[in-house]
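Complex shown without one protein chain; remaining protein chains in place.
Up next is chain A:
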């Protein structure tokens, strides 16, 4: 190491090209470099991330309860148990509902807001965005940096039947029926109220992402569309969205993965799973099974089901994007 340093210590400008590099020094430099730069992070990553993932698949096939030394290989019996468990299937249903609804709402809303910021400007002169719009981005993005658990706690108070902000506003506006309406305690509204909280926290982030993506589109493309007579909405639908398709796909997948988790929001808003388990999700059920009941094998099986659903979801998004992208290219 130290032998390598002296020649390199000379100021870069004065050194003539390609001098005294012995092959051996180069190799040693390269090897130590590779070990530290690649082997250490990859090994740490494998120990803390990859290895637990692999173990989970194996544990899911056992009746392991964690604190006893032995475990029996039970094949797929955990999985059969899960699929005949009504509460778990309810949780699966709720998670599927979230993964279908949440990305759509978030992506559409943030796209709309991003479009308003970027194409709301005048239709003459150089193409530019809405005046003074950066304040909206700064404000809407902010909830993204608030810890999700705190978002949940705050909204839990906002939804409070008697002392909450929401019912205070609604009764103030004359909707007396909301006097002490329990948004999170009614089966009809618990899920919707929860979804709104998650959307509230994340729309700003995706809005900023989309604004950056839209600004990355060369202005000439918009100008050409404008000369050809395309209006704002036409431009947004047929030019902007296809051009930021990859960003939308990324946002969609991230949102889907988050929707399949949703553990934080649920633990803050309705730790017990909500009225009649209407907001119970797989992640909550997994956590309780593992760390309250100590049924680790069963919990791992739940994790595998969750992982499979996540991968299927990501696969579907990829395929849909590929298919629709393909047809667009043919149509052009």
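Operating definition for what follows: contacts are C-beta pairs under 8 Å (C-beta built on N, C-alpha and C of every residue); 3 or more make two chains touch, one makes a residue touch a chain; residues count from 1.
As a working rule, contacts and distances are computed from a predicted model.
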Ask   = One chain isn't displayed here; going by UniProt, is it "Carbohydrate ABC transporter permease", "GerA spore germination protein", "Gas vesicle protein A" or "cytochrome-c oxidase"?
value = "Carbohydrate ABC transporter permease"
Task = Could you tell which one of A:75, A:271 or A:325 touches the chain left off the display?
result = A:271
Ask   = Which residue from A:38, A:104, A:224 or A:319 sits in contact with the chain not drawn here?
value = A:38
Note = Of A:61, A:113 or A:225, the residue touching the omitted chain is A:113
Key: Residues from chain A at the interface with the omitted partner, ascending   = 4-5, 7-8, 10, 12, 15, 17-19, 21, 25-26, 29-30, 32-34, 36-38, 40-42, 44-53, 55-56, 59, 66, 112-113, 116-117, 120-126, 130-131, 133, 135-150, 153-158, 162-165, 167-168, 172, 200, 203-204, 208-209, 211-213, 215-216, 232, 247, 257, 260-261, 263-264, 267-268, 271, 282-283, 286-287, 290-291, 296, 299-300, 302-304, 306-307, 310-311, 314
